[in-house]
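A protein chain is absent from this complex, but the other protein chains hold their places.
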Amino acid sequence: MAVDTPLKGVIGDSIRRKEDDRFIRGRGNYVDDISLPGMLHMAILRSPYAHARIKSIKIDAAQALPGVVAVVTGELLAQHKLAWMPTLSGDTQAVLATDKVRFQGQEIACVIATEAAIARDALPLIEVDYDVLPAVVDPWKSLDPGAPLIRDEKEGQTSNHIYHWEAGDKAATEAAFSKADRVVSLESFYPRCHPSPLETCGIVADINSATGQANLYMTSQAPHAHRTLFAIVAGLPEEKIRIISPDIGGGFGNKVPIYPGYVVATAASLLIGKPVKWVEDRSDNLISTGFARDFHMRGEMALDDSGKMLGLRVKLLSDNGAFFADAQPTKFKAGLFHIVTGSYDVPTAFVEADGAYTNKAPGGVAYRCSFRVTEASYLIERLVESAAIEMKMDPADIRLKNFIKPEQFPYKSATGFEYDSGDYPRAMQLALDKIGYKELRKEQAEKRKNGELMGIGVASFTEVVGAGPGKHYDIAGLRMFDSAELRVHPTGKAILKLGVKSQGQGHETTFAQIVANELGIPAADVEVQEGDTDNTPYGLGTYASRSTPVGGAATAVVSRKLRDKAKIIAAHLLEASAADIEFDQGKFFVRGAPSKAKTIQEIAFAAYTNLPDGLEAGLEGVSYYDPPNMTFPFGTYMVVVDIDRGTGQVKVRRMVAVDDCGVRINPMVVEGQIHGGLTEGFGIAFMELITFDEEGNCLGSNFTDYLLPTAWETPKFETFETVTPSPHHPIGAKGVGESATVGSPAAYVNAVIDAVAHLGITNIDMPVTSDKVWAALNEKGAAE
Amino acid sequence: MLPAPFEYHAPRTIDEALDLLDQYGDDGKVLAGGQSLIPLLKLRFASPGHLVDINKIKDLDFFEERDGTLRIGPLFRHKSAERSSLLASRYHVMADAAPMIADPIIRNRGTIAGSVAHADPSGDWGTVLLAMDADLVLRSKRGSRTVKARDFFSGPFSTALEPTEILSEIRIPAAKAMTGGAYLKLERKVGDFATVAVAVHLRMDDGKVGSAGIGLTAVGPQNLKAEKAEASLKGVRLDDAAIKQAAALAAEAADPKADQRGSVDYKRNVVRVFTERGLKRASERARGGG
Partner (left out) sequence: MGQPITVTVNGEKRSAEVEPRLLLVHFIRENLRLTGTHIGCDTTHCGACTVLLDGTPVKSCTMFAVQADGQQVTTVEALAAGGTLHPIQAAFKQEHGLQCGFCTPGMMLTSLALLEEKKDPTDEDIRWALSGNICRCTGYMNIVKAVKSAAATMNAAAAVPAEAAAARS
């Protein structure tokens, strides 16, 4: 290179995170840490019933409790047209119940008091008279004619059916199936689980009654979109709304929806003229906020006798709860589920999706799902396992046989995706080598002779992230571009303002690295700001692994814009022509004369002090980036398990993960994201479950029932990489935040199935708990 | 997540504490570790008007083997049991159980006596004491009485302890030579209650079983003592047949409910499997191995 000292902290460096400095000191600023003068506290009364008519709500006793300032009911909100609000899926959702409650835990009334304890004490003083109705908890039964109508308030809604959606080519797929040598099918249920970030949701709503300024400190993964929605829903003027999303203790999609608590706290602050804080308990969080999955899927694969895939057919029913509130691009009712052909060259496919209302909390798109890619990836990888069993082929071999080949990229899938780049055999081969596949198969054969159960699970996922091209991707109509605004100060330091919003992903460091790479300002000198809508350019936020693909691209583009201007200033300083100026490692020099260089710092100073005629002062710019395509991270995961035949307990012996997310900005940060996702996948595969009894009582609304893995259960992970850059992304990066949560559940479950398939067991739905494993073994006479 | 209001008392002597309990009767509750009680208060599943905190009373954390008895005081914490080399060397069933209570941080505060008095059918210590044929000393202002562990538990969260009494001492027959024990617990993750757990405590006598104690966790309305299984082992050689039979009897003694942790059949089977494995491990330890 032309410059002798390479700049540190550019793309590819595992520099340590700048944001850590406050977190390790306990100086993070999370919503519950915020305390404003005169602040009041809000608590929410929730319905004990899943389905009931509300006959009356008496609030006198609650209002009379000393310290209670207000009690808000749906009736009061209705007077301000706030009892119902639109959802991100074009439906409506109750803010506070008026006519009926439609899920256990639904918000009935809010108490605002001078102290949190008083607000809590007032809740049992609110008298609600319910007429209990039969609850609908099974989405299949929900679609039976004669099932109780859940959304009877919705004009034109005569059943519990929400949507029907299709992708792919029905006719061509039918034809492929009719000609197929073999058809393998799998009924697979991806159960309801919950993102459960360690910090629950909350808001401090501070509306100044004199000026109308509404400062909303909120756990929000998408502050700008939320601001616009607040303006539309609450009728507040948008320029007066400032949403500040401070430090967030984990999001995982849980902090994308707008919850009733946010709306009522805001309305309360507006009506009372004081700040109002609402921070939910864990039980509130699990019983009412955006859950994940709950997809009933039936997959069918058509194959020829050699094991080549000819077609894929999927029918699915999604259980959306009482309101259709999925946070997903509006054109896709089942998210991006149609990525379901995965890593395979499947000539034709057809997906049919239907959604049903049930008496459960609303949601479905959450928990690092990349908009339902978790469900799709799970189905295809489990179906491939079934195909391997049926065809008596090794699970790695059947995948290698059907992978999209490297030379086929960019690849147009049967359901309309254009995969940007990939090299699936390479990732697979690396995983096989690292886990010692051949030796493990030998060991398995030996153990099987003794009746010992050991399994090797394989999953080769391709997922789709980086939403997305504005023509096709919008949330509530807002196109899914994202933005970066970069301003360089005279002393050569910079501020980068983003439309995305980290909840732990390390943006303050990684995005600074992009600037360092593209403009030469050291990452330590780039201050990254996110989350304050008054001070950042409009963006759609951070979820679905879109920050690096879209926000990162915007950052690279704006850095390059400034680099172009810097070249002009450099030319002026070096008395050369701009076309002859080269850039390397933060230095600008005349081509062929690297010793005659100007640093970016010198150029920055010159931008305010010594400019060529006609050039505007300053060194700043903004980019709103509309990605030309999605990106397609991929990988192969392999898991080894041992099963205790007496108890059904599954022990994960090894977990090898090969990930390809294109160029890695900060390998250490990327690896951390993968560790986290592999752990969530582990929890989902083996222990996490929200379920309901027949009356609609939620069994999984606290950590006693909703089980999260600790350091003791969580396996050790062996992580590896291949790098296949994205050809359309400015720095070749694809995004990785959700890959491991997407790809790993099938790897864990396939390992269990691989251990017991020889006994005739070909499916166990998640969570694969010890009692289910034992019951499956026992049914085949193979339990101890 | 916030308890109802209560009055708080922190007596400095046991007599003061007993006076307070006598005064408040069933509106009073002893606060020792608080790791079972305080979560209940926070969820408002219980709202006693008075808490009697015994943590400031000196010398309630005693733990000594003396005159053929292991004596444990009401403030002896799970963590101390986990660290005890005495338990590790000769009271294996207790040493096995201690690290499996809740999680490591809860074990810093929670007490054995508190756990026993709380009498959660999924609690571990009650089962251990049943297997070890422990005695429980219940003390009130009026004096002390001793109740056998097998007579102490009467249902979920229900014991012989009166509201005016403190469980002031746990007395375990000292482990002689040729004793061995084991505690096997199936939990879905650290910190979860047991799906099933089995406590085994054996005293061997000249190659045969001198006495056997088998306790069961989470498979009945209270911690259970598998008396038929115990009786089947008395005086016999601990061969595979005897172990299998005892395990089958223990499974029969279990009365589990089907729930998210598993079916009735599943839980019964784990009782059987754990009893077998527990007896084998206990017998190895009694012989001086394991």
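Each chain gets a letter, A and B, in the order it is written, and its residues are counted from 1.
What we mean here is this: contacts are C-beta pairs under 8 Å (C-beta built on N, C-alpha and C of every residue); 3 or more make two chains touch, one makes a residue touch a chain.
Since the structure is predicted, the reported quantities are computational estimates derived from the model, not experimental observations.
Participant: Touch as defined at the start, partner being the missing chain; which of B:17, B:72, B:106 or B:204 qualifies?
Facilitator: Going through B:17, B:72, B:106 or B:204 one by one, B:106 is the residue touching the chain not shown.
Participant: List the chain A residues touching the unshown chain?
Facilitator: 16-17, 19-28, 30, 32-33, 35, 117, 196-200, 247-250, 252, 281-283, 503-506, 668-669, 671-680, 702-704, 708, 710-712, 714, 716-717
Participant: Just checking the interface: what residues of chain B touch the absent partner chain?
Facilitator: Its contact residues with the unshown chain are 1-8, 10, 31, 34-35, 38-39, 41-43, 51, 53, 55, 99, 102-106, 108-109, 190-191.
FYI, only the chains that are shown with their structure count from here on.
Participant: State, to the nearest whole Å, the distance from the C-alpha centre of chain A to the C-alpha centre of chain B.
Facilitator: Computed from C-alpha means, the inter-chain centre distance equals 44 Å.
Participant: Hey, which residues of chain B end up touching chain A in the complex?
Facilitator: 1-2, 4, 103, 186, 188-193, 195, 260-263, 265-266, 269-270, 273-274, 277
Participant: Which part of chain A faces chain B closely enough to touch in the complex?
Facilitator: For this pair, the touching residues of chain A are 116-117, 120-121, 281, 283, 646-649, 687, 689, 691, 699, 704-705, 707-710, 712-713, 769-771, 774-775, 778, 783-784.
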